[in-house]
Structures are given as structure tokens and as C-alpha cells.
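Working notes, beginning with the structure itself.
Complex shown without one protein chain; remaining protein chains in place.
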Amino acid sequence: MTVSRTVELEGHIIDSGTMGMCFGVVMDMGGEFEVEEFEVGRHKHAETYCRMRVLADSQENLRAILHELNQQGATVADPRDATLEAAPEDGVVPVDFYSTTNHPTFVRVDGEWVKVEDIEMDCALIVERSTPADPRTADDTDGDRDSDSPRVYTKVLNAVDEGDLVVTGETGIRVEPPERPRNGGGSFGFMQGGVSSERPSASLIEDIANEIHEVNANGGNVLVVCGPAIVHSGGRDALADLVRAGHIDGLSAGNGFAVHDLERDLYGTSLGVDTESLEHPRKGHKHHIYTISEIARLGGIEAAVDEGIVDEGVMYECIENDVPYVLAGSIRDDGPLPDTITDSIEAQNAIREQAQRADLVLMLSTLLHSVAVGNCLPSTTKTVCVDINPATVTQLLDRGSAQAIGMVTDIGTFIPMLRDELLE
Amino acid sequence: MTVSRTVELEGHIIDSGTMGMCFGVVMDMGGEFEVEEFEVGRHKHAETYCRMRVLADSQENLRAILHELNQQGATVADPRDATLEAAPEDGVVPVDFYSTTNHPTFVRVDGEWVKVEDIEMDCALIVERSTPADPRTADDTDGDRDSDSPRVYTKVLNAVDEGDLVVTGETGIRVEPPERPRNGGGSFGFMQGGVSSERPSASLIEDIANEIHEVNANGGNVLVVCGPAIVHSGGRDALADLVRAGHIDGLSAGNGFAVHDLERDLYGTSLGVDTESLEHPRKGHKHHIYTISEIARLGGIEAAVDEGIVDEGVMYECIENDVPYVLAGSIRDDGPLPDTITDSIEAQNAIREQAQRADLVLMLSTLLHSVAVGNCLPSTTKTVCVDINPATVTQLLDRGSAQAIGMVTDIGTFIPMLRDELLE
Amino acid sequence: MTVSRTVELEGHIIDSGTMGMCFGVVMDMGGEFEVEEFEVGRHKHAETYCRMRVLADSQENLRAILHELNQQGATVADPRDATLEAAPEDGVVPVDFYSTTNHPTFVRVDGEWVKVEDIEMDCALIVERSTPADPRTADDTDGDRDSDSPRVYTKVLNAVDEGDLVVTGETGIRVEPPERPRNGGGSFGFMQGGVSSERPSASLIEDIANEIHEVNANGGNVLVVCGPAIVHSGGRDALADLVRAGHIDGLSAGNGFAVHDLERDLYGTSLGVDTESLEHPRKGHKHHIYTISEIARLGGIEAAVDEGIVDEGVMYECIENDVPYVLAGSIRDDGPLPDTITDSIEAQNAIREQAQRADLVLMLSTLLHSVAVGNCLPSTTKTVCVDINPATVTQLLDRGSAQAIGMVTDIGTFIPMLRDELLE
Partner (left out) sequence: MTVSRTVELEGHIIDSGTMGMCFGVVMDMGGEFEVEEFEVGRHKHAETYCRMRVLADSQENLRAILHELNQQGATVADPRDATLEAAPEDGVVPVDFYSTTNHPTFVRVDGEWVKVEDIEMDCALIVERSTPADPRTADDTDGDRDSDSPRVYTKVLNAVDEGDLVVTGETGIRVEPPERPRNGGGSFGFMQGGVSSERPSASLIEDIANEIHEVNANGGNVLVVCGPAIVHSGGRDALADLVRAGHIDGLSAGNGFAVHDLERDLYGTSLGVDTESLEHPRKGHKHHIYTISEIARLGGIEAAVDEGIVDEGVMYECIENDVPYVLAGSIRDDGPLPDTITDSIEAQNAIREQAQRADLVLMLSTLLHSVAVGNCLPSTTKTVCVDINPATVTQLLDRGSAQAIGMVTDIGTFIPMLRDELLE
């Protein structure tokens, strides 16, 4: 039995590699293709159009192939509405539910292509058809969207409620992967396609500073994701300077980062130890745990700032400058601090909110928190991953953002040089 | 002002380096020492005794020095009882509380040295004096301990209750760091002092197999800590064999490991993909999230085994062979599975129980979970850390267990070779 | 001023990505393109043909673009003969000489496309027109080549002689990069496009064993490139077994590998040290240098074998089984052994001969020697790079062989498992 379906591709599909990948997908998955129409973009500003029939030996295989083509940006010609099915109970989705990518996605509902809100990878798609009586949409004055239109948005699995209309199958879904920027893509163009420690570091830092300036100037949101190595390696003061100067709009970190930052403040000099020269006074375990105890006694970081106990550092500047932060807990935490969100689902929700709001994300020397933030990012959000370990950077970039820069460098020299670029 | 205190050291303190480290501690921290008595062990079976007076220029500095000496195994001569102070409120400890190491520790209460139960690093020490009416101790038939004796045990900070008697200061505390094994220390002797990928791998695996055999034979408890790379790299079937054959007594992992293991079972062959040759069918994101959804629908892993949906793999063998497991959640989890403990404090408590029960811990390709388990281990528990990344192994060994072996190798060849050693 | 030239592309140029890369090259380098003819392969067995005009604003830029297109496999339509220029003196090439890739290359001489002999990257191309009186070609009985035809072959720069006819410019040169294997490419197909430590190791080793078997069966040549870690990690005996069993046809290594191998034989047990358990008896520096001194005294490895001083190990098996080896010197060598070639140009020439003869190359835990061998390999030679450090594997694969497999694993478990696959 041979079954088939016609799909269309449009755009800079040759030089972006999309077309080659689509042909590859079909062949790799055991299908065949017949190109029905092919109109090549004859020069660099012209787009290319391709319509092809995809053949497979079973409906199941055809569906699998169409799913992959869909994720490359191909759309089924002669589209039908997406299939919807109600969730059978809380936290449980229908068997064949569509699992999202992080690319801009559209779902066809009642003959209309609806853009998915807050796109994020590995979620279910929920369709909400408005009714005149729906109190939630009655007040909706969002000019972008007709209040009578259906809405489509993402939900993580554990947030699905019984009865939610969940998109299933592959029909009626259109994905738009970002196109590779042409020449002139700026700093976010030339560095794609790999990570390397063999790059001119100073000029890369300059590019990143310019990007931050631009986002700042446009009223955008800069989110930093911070690991404890920032404190060990001596980048803490420079980061505090950036927060104080208003370059940072949100901070995402773990219990460890905050404790290290506060410990520098509380014990950095009180025992006569010169923090500049000796960061591990006998491993510092005592100071670490004492810091947690001290902050717990006071009732949290903000209270410690209010009482004047904490009077410098990154967390201090966040509180003084109203920069919101999320401290997400993990099983390796000591303490934790009262500010740390210990439940991972609750912490993910807080991170999700940060991520969706961000226009530029700086991931600084933390794998766990960077992956957690990255999981919630649309692929259109500009992202910079900085770590001295190339494996960390590769792992982050591999997760699929087409707008990510990786930089393998020493965070202890990176942040001071970035500060100098931005504050001079 | 000069203040002083006399301390004693006893044992193989020269060749173990203890004495040198103690002298170094005093000098590095600005103190002076006068050796009052020194009786050297004149041959290799004789122990050495040293009594020295430690001088410092302030009580505060003296206390800091004594704290460090204490952690090296020195005890204050002419000991006094430990100082106790009641916790002012839940989760808050007295300012000068004693923060534990992971070495066997004794606390002097009412003139008697009491061994700390369930020693673990970075905890507070709680003293509980029994009273005749105490219903908890009345039934106590534990032969090792006089039911009228005081008890001393560890509590993590967040578990401290208001009124708990917490040990403060350095007085009346004795720490016994493990001595470096002499020649003939066996496999856990010769490999100390560093990690290397330049070791004869096959013979190291043989040593580890022998160690497992010995623990098994003595009715001991073998705990495996598992990362997802076990599944990617092809070590899963061999690990399942080890569980089935009864070599493993507990499993500690994250949501990701369990999902990868179950995904292999559910989707490994159902879509015609040969799992042996191709483990990343287009990144497998779809299968990953579908697996979570499927298990959630069924109500958990055990339910999925009961219904026959899951019928092979590591999790399957755990359930079939009554091997208890802990799945600890993290902020990078998809899902998670219903079995995953999402609150990090709750997860730590479950891990703590596993860790305290274990006689041998195999940490297999996971940094996060290995650190979490390692945090709860006494330094006397034998530990094997296996990872292809030397940085991971170093980081784990650095956390202080004197009984740890590190091995930098490929988990995908390690587990099959270990299985062959154990099951042949 | 706008200048232009027409180029042609043919083959599976869409799904291999070639066409996209060519379009990208033109745009990235500031040129324009106009597609004049485009005949798409309509199904997976059909080839695609594209003819396009490339425009640039100067002859210099056009030449640079054509050079890059050429390296992607595009050929200039309406070809002309290659430009030839005599080398002005020994070791000096004409200014605009053509520097080779490692892909199969053809040069147009006297209207005829001549295949380049012994293609290798970063060389000059020398054209030799035969004359009846040329004594070198008079005896030529090579059936593949008409003795009156011109020859084109590679020379490294330092080997160029005054008067050699060197190919310059881009005209008359055709490069054929290997096509990405279609589905069914076998073990050398599915693993392309990246290195990972997340692969099922055992099945990968099986694939490599099969590949060796096949090359052995076809009378092909298997070359191993060996680093000292083979000896440290316990893989030496298994490698010696493979040599003895006839699976290896050549060995390329450095002074260090040979010394470590011989040291195991000479001192492994003579001082009562069990080599299985303790490979660094006090760093072994003494044994290392004593081994060199002993072999030097005897006059070399072969003499040491003849006198019965060396009677096991990899070098021993090479000599006993007439497996030729090259030991290339480096500035970090101790000694070196009399067998080590200390001049790097002379050593490169010896390596070049090995590389050109090989049908399958196993690069085992050595960056320096693997790069040196890799530099001399045609891109059509199958290559397996094994190292525990992912950076080493990536660096080797990046050097451009389209037929390379990378495997991040422990050489101390890899070689024994490979031996078991091959010898069982």
C-alpha cells in the first residue's frame, strides 16, 4: 500500500539547507518524494518555492515523515483543521497529542491559522474557543487578537486540566523555523554553526555588549542566568556593577549562587581573610553553611538587606534596584535559603515566566539552570552561553535555539571585560 | 594577648600526613606551636603520639585554629563537655553552631564521649538526653547503646525544631578522619590520591567486581546512582542484568534516567527503529515526552509494569526484584513522571535514607545526583565514581570521601565488562 | 565593473547540502548569482543539474569565489586548461599556486582531465608531461594510465624542485567532494555529522570490527596510529594480540609509545611490581629512561628482539610478524630510541607512505600522530578516531575526512572489546 500527501516549502529554502534536510528526512525515514513544482530563487533576494508529493508504505510512516517535515517548516498543501481531543483527566493528555518545538507555530482552528502563544518546546497545545459569556476574554482589549478568535497556547504536561482541548496528530499545524540570517546578520549571524575556543574573545565581548545596549535602548528585557563559578572566579563585583547600572532586568540562579554571593559579603573580610587572594579558606564549608543559617535567621535575603546585614554584591543590587530574581532549588543544595523555591515544578513555572519575558538571555557558567531556562525559551530569543567548559556550551547550543551564541571563555575575565565595555 | 590550648594527636600521624597538616594549619592561620611531647612510632606498626601547645593572639583566632585541628583528628587535651544551646525557632540554629564533617565524630556529653549517629557533612549536631519517661527510649533494646545514655545525631538545617539542643563551639568534639590504608589496603588502597584516565581499565573493573561480590556476600547494601548516559551509551541492558541477578540493593536517579530507560522499552522497537544502531531518531524528543505521558496516564512505573506495558529494562527489574528506587526531580525535567519527587528537600530526605543504608555506592555518569548522594555519605562508605569526563570524577572525589575510587571511562563499555565479571 | 563566469553543479546536490553551500559561498563573499538552468532530481535516485552565472565586482573577488565553489564540487563551464608555471627554485612555488584539498581532484592538461595521483591536502600540484625519451615513464607498465599521458601529482612545499611545473590559479581544476552516503551507508554512513559520547559503545565496536574484517578479507591495509595511553590504560596486550593475529598491516606512533611498550616488557615484572595493578611505580621515570638506554645499547628494537631481550608486546609482534612501523620523533621525547626518526620532514615522508597505502586507519589516543597521519590521508580513506577526550576526536574529524567515525571511549576497554569481537 502506498499512501501520499502533498507538502509545500517556501523561502530561502536552498541556501538555508531546509530543502536538503527535507529531502533527507523523506529518504532517511523510508519514504519517496516527487517534486511537482520547483521555482528557484534566481538571485539572493528571491525566495524559492517547492511543492512535492511524499509517498510512504503506510499511514503510520507517512504521518511520521510529515511530522518531521513539519518541524523543518514544510506545510501540508490543502490544509485541514487541527484535530482536537479533550484531556481525559488532570495531568494526562490524549495519546496522540502534538508535542511542540520551540519555533513559532500556527494551528488551524475553524479554518483560521492561529498563532500559538508563549511557544516553548515539549509542551501540549491547548485550544480555547471563546464564547460570548467567557469572562476571561470579555475584557480582552488586546488589539492584536480578535476577542472572538480562538486562542492556542502551550501547557506543560503537569498543568493540563481535565477537559482541555489538546491538539493531536500533525494535521493543521504549521511551524516556522527561523531562517539563517543572510550576510549582514551582525553578531548573531556570523557566529552560528559551532562553538569554539578559538575566537577573538575581545571582539566577541564587544559584540555582546552592543547587543545588550541595543536591547536596553529598546526597552527590552535582559535576563542573566548565574552559576556559583561567577563568585569563585572573581566576576561577582562586575556583575553587581551591571545590575546597579541597569543593564540587567532579571536574574535566574540556584541556591548555591546566592549563598556564595552572600557569603562573600558576610564573611569576605570579617575573619581577616583577603577575599581577593584566597577564595577557599579551608574549603569554606563553614562559612557557606553559616551564611545560610544567618539568612534563615533573618527571614530571607530582602530582610537581610533591610537590616543592613547584606550591603553589597549581586543579590543586594537586585533588591536595591528592583531586579526580580528566581532562586530554583536542587537536590545538591545546602540549606536552602528561605528564598529558594524547592519544588521543581513551581520553580519551572517561575523560570518559564522569566524566560518568556526575556529578549536577551546571558547564560553564565551553569549547566543546570541554563538548560532549565533554555527549555522555556522561544527559538527567537537571543541567547549567549558562556562557560569555560566547551561541553557545556555545546550541550546548550544543541538544544536548538537558532539565535544562540556560544563562547568558551573564563567567566572571571569575561564579566569584568563586559562591564568595561558597557560602563565605560 | 596570647592565648593557648593543648591538643593531642595519636596514630600513624606522620606517614598519613596528619601531623604535617596540623603543623601547617597552625602556621597558615597565624598561630604558633610548641611540641611538648613527641613519641615517634619507630617502625611501621607503632603509632606516634604528639602533644603540643597551640598559641594564638586572640580567643577568636585560637578557636578557628582549634576547629581546623579538630577536623584533622586532633583533640583538645583535658576535654570539657560540648556546649549546647537550644534552637530559637524552627529551621534556625544558634549563631555559633558546630557544622559537621563526614568523618566519624564523638561529642562529649555529661563527661561521656557519645558517637554521632548517621554522621553526614554540613549538618547541625543535636543532643538528646533521655529521661525515664521518654517513651521513645523506653522500648529501646539496641544492645549497642545504654538506653539511659544521651544520643547525638545530625539534622540538616531545615529540619531543626525549636528547642532542639544544638552543639555550638569546638569544645568537646572529637573527629576521627579515616587513616590512609597501609600497604595491602587492597583495591581501595592503591588508587587513592588522584584520578586518572591512564589506568589499566580491565583490572580496575575486576577490583570493583570483587568489591561488589564481597559486599553482596556480607549481606551489605550496594547503591547505584544512575545518569541518562547509561541508556544512551548502551549500558542499560547490562545494568538491568545486574539488578536481576541481585547485585544491586538500591537505585538513585533522576526523572531523566527513568524516562530514557522506559522510552527504550516503549519505543525502542515499536516504530521499527533498531535501538542498537540509532539512539537519536531525530533527537527523540517526541518519544521522550510521549513516554512521560504514557506512564502518567497509567499512574506510574509500577502500574505500567503491572499492566505489562513495561516489560524490560532497569526500572522494570527494580520493580520485579523489589529493589527500592528514588527518582529525584530537577528543574530541567520534562514531565515529570508521577514517581518523581519534585520537592528538593523531600527528595534529599529520601536520598539521605538510601545513602545512610549503603555499604558501597556506584556513581555512574551523573554529576547532580552523585553530588546529592555524596553529600549524605559518611566518609567510611566505599564509593566508586565512573564518568567519561575527568572533571566530574575530580569534583566528586574532592568532596572528601577517603574511601572513594574514581574511574574515567566509557560507561557504555564499563557496565557490560562489569556484568561479565560478575555474572560469568 | 562587474565580471562573471558560468559554473555547473551536478549530482545529489540538494540533499547533500552542496547546492545550499554554493549559494552561501557566493553571497558570503559578496557576489551575486543567477540560476540559468535548474533541473531538479525528482526522486531519490535522480541527480540534479544546476547551471548558474556568478557575478563579482572585480576579477580578484570572482577568482576567490570560484576557488571556493570549486572546492564544493562546482566546475567552471566551458573549461580551459590549467595554468602551469615553473617553480623558481627548490622549495619555492609560484605566487599563485593552487593548494590542494584532500578530495579526488582532476586537472585539465592539454585538453584532457587528468586525475591527481596521491591526493593530499595543502600540497602543490605538479604536472609532468611525458616525452618519449623520459626514462622514468618509458618503463611504465601501469595498465591504468597511458604512458604518453601527462601525470599530475602532489608535492609538499619543501619537496618542490626548481623547474617543476606547478598548477596556479583556479582554471582547469575539478574537485569531487565525496557525497553523503544515502540510507544504507552502513556503519560509515549513520555516524556522520558529529561526535558523541552518547552512543551505544558495544554496537559501535562491533561495526568497527566488521569493517576491519572486511578490509582484511579484501587484502586491504589496516593502519593503527598509537598513543602511549594504550599502554597506561591496559590496552597493550589486546593490541599485541591483534597484530599477531594478522589484523594490522602497519603501525604509526611516536617514541613514547614504543618506549612505554618496551618498558612493560623489560621492567613490568623484573622488580616484582605487578603491572596489572600499579602502572606508575613512583612515576616510572627511571624505568622509562633505562629502557631507552637499554635499547640504545643493543642498537635498536629489532636487535633487542633478536637477542631475546624483548619477547612480548606490540613492538615485538610487529617485528615477529613483519608489520612495518614508523616511529616519528617529537621535541618532548626522552632519548630517543635509535628507531625513532628525529627529523620531522623525514618522518612526514615515512608517514605519508603509510597513509597513502592504508584502506582503514584506526587512530588510538594520540592527537599529534593522528593529525600527522590525517594530513596525508585522502578523504576517501575510512578512518576511526578513538579517544576519551571529545576535543581530540572533534579536532580530528574537523580536518575534513567525510569517511571518518569518531568514538569517545576508554581505550583501555575499547581495544580488549575489539579484540574479543575479532578473535572470538
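The letters A, B and C name the chains in turn, as written, and every chain counts its residues from 1.
We take it that a residue touches a chain if its C-beta (ideal position, glycine included) is under 8 Å from a C-beta of that chain, and two chains touch if they have at least 3 such contacts.
The structure displayed is predicted, hence computed values, not measured ones.
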**Asked** Which displayed chains does the hidden chain touch?
**Response** A, B, C
**Message:** Using the document's definition of touch, tell me which of A:I388, A:A404 or A:L422 contacts the absent chain.
**Reply:** A:I388
**Request:** Write down which of C:T6, C:S203 or C:S330 is the residue touching the left-out chain.
**Result:** C:S330
**Fill in**
Of the candidates C:T18, C:T48, C:S201 or C:Q348, the residue in contact with the absent chain is C:Q348
**Complete:** It is residues of chain A that touch the chain not shown, namely 190, 197-203, 205, 229, 232-235, 275-280, 388, 408-410, 412-414, 416-417
**Asked** When the complex is taken as a whole, what residues of chain C touch the one chain not shown?
**Response** 25, 64, 67-68, 88, 91-93, 95, 97, 99, 121-122, 157-158, 271, 282, 285-286, 288-290, 292-293, 296-297, 328-336, 342-345, 347-348, 351, 368-369, 371-372, 375, 389, 391
**Request:** Could you list which residues of chain B touch the chain missing from the display?
**Result:** 14-17, 19-20, 23-24, 26-28, 30, 32-35, 38, 40-44, 182-183, 390-391
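Quick note on the criterion: only the chains that are shown with their structure count from here on.
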**Fill in**
Per mean C-alpha coordinates, the chain lying farthest from chain A is C
**Asked** If you list every residue number at the chain A and chain B contact, are more than half found on both copies (same) or fewer than half (different)?
**Response** same
**Complete:** chain A to chain C, mean C-alpha position gap in Å, rounds to 41
**Request:** Could you give the separation in Å between the centres of chain A and chain B, each centre being the mean of its C-alpha atoms?
**Result:** 34
**Request:** Any chance you could list the residues of chain A touching two or more other chains?
**Result:** 391
